[in-house]
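Once you've had a glance at the structure underneath, I'll fire off some questions.
As you look at this complex, bear in mind that one protein chain is not there, while each of the others sits in place.
So, chain A:
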Amino acid sequence: MPEQLAFTIEVFMNGLMAGVLYALVALGFVLIYKASGIFNYAQGVMALFAALTLVGIMEGQVPFSHLINAILGTEVHHFGWHVPAFLAIVLTMVVMIVLAYCVQRFVFRYLVGQEPIILFMATIGLAYFLEGVGDLMWGSEIKTLDVGLPQGINVWIDEFTFDATGYGFFIDNLDIVASIVAAILVIGLVMFAQYTKQGRAMRAVADDHQAALSVGVSLNFIWILVWSLAGFVALVAGIMWGAKSGVQFSLSLIALKALPVLMLGGFTSIPGAIVGGLIIGVGEKLFEFLIGAPFLGGATENWFAYMLALVFLVFRPQGLFGEKIIERV
C-alpha cells in the first residue's frame, strides 16, 4: 500500500474520532434547542464548568478559595482529601442539575415567549457568567483530569494495521473510548426520548409548548430536565475533552466547533448532530492534511468547518436533517 494512501486513511480515522467528540458537544445543543427553542451558546462553557467542577471535587479543592483568601486574608486551598472518580462524577452531576434548576428558575422563566435571538444572546451572557464563576470557584490554571480512562496509542490497531499494510496506524485509545461512550449516549438518549414517559413529554414540549401544557405536561419540569440532560452531555464531553487536552479555557471553545456541526446536521436532529460531526471531523482533518498544510500554510482547521457549513447552507438552508423551513407572511 502506498505511503500517502496509508497516511490519508489514518488521517481519515482520526478525523472520524475527532468528529465523534464534536458530535458529543453538538448533541447538547440539539437537546435544548428541540425542547425549548433556545440556542444554547453556553454549552461549551457548561462542559468546561463540569470538567472544572469534576477536577475540583476529585482534588478536594475549596470552592471560591481565591476569593475567600482575597476577602478574608486566609490561606485555604484544599480540604485535603481525594474523592474517587465515580463519586466525583455523581457529585458533579448533582451540581449540574442544580445549575439547570437555577438557569431555568432565574433566567429563562422570565424570558419565555421572547424572540429566539434574545434567548440566544441570554445564553451568551450565561456563558460569560458561568466562565467567570467557574474560574472564581476553581481557579483558572490548567488542570489535568484523570478519571482512569485509557490513553495513548492503541497497540492492537497499530500492530494489526502494521501486519496488514506495512504501516502502523496511530489511533488514541481515548478516542476509541470516546466513540463508544458517544454511541452509548446517543442510543440512551434516543431510547429515553422514545420509550419513557418523561421522554414522551419532552418530545411533546418540543412539538408544541401550548398543546403540551394543555394536556398536563409541566413545562417547567421538562425544561429543567432538558437542561440537566444537556448538563450531563456537557459533563461527558468535558471528561473526554478534558482528559484529551487538559481542563482549561480553550475547552469552552469547542462550543464554537460544534456550531458548524449543527448547521450541517440541522439544529433539530440528533442523528444530524452525529453525521454532521463526522463530516466536519473528517473534512477538516483531510483538508488540513491534503491541502491546508502543504499549500496554505497550515492551521486551516480554524475556519474550514465554518466555510464548509457556509457553502453547504447556501444550497440547503435547513441543514442535512433539519426540518424544512417554511415561511409565511
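Just so it is clear, a residue touches a chain if its C-beta (ideal position, glycine included) is under 8 Å from a C-beta of that chain, and two chains touch if they have at least 3 such contacts; residues count from 1.
Here, contacts and distances are computed from a predicted model.
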item	value
Omitted chain, identified by the protein name its UniProt record gives, among "Thiamine pyrimidine synthase", "Amino acid/amide ABC transporter membrane protein 2, HAAT family", "ABC-2 type transport system ATP-binding protein" or "Zinc-finger"	"Amino acid/amide ABC transporter membrane protein 2, HAAT family"
Residue touching the undisplayed chain, where the options are A:I57, A:A88 or A:L130	A:L130
Missing-chain contacts mapped onto chain A	39, 66-67, 70, 107, 110-111, 114, 116-118, 120-122, 124-133, 135-136, 140, 256, 259-260, 262-263, 267, 296-300, 302-303, 306-307, 309-310, 313-314, 317, 319, 325, 327-329
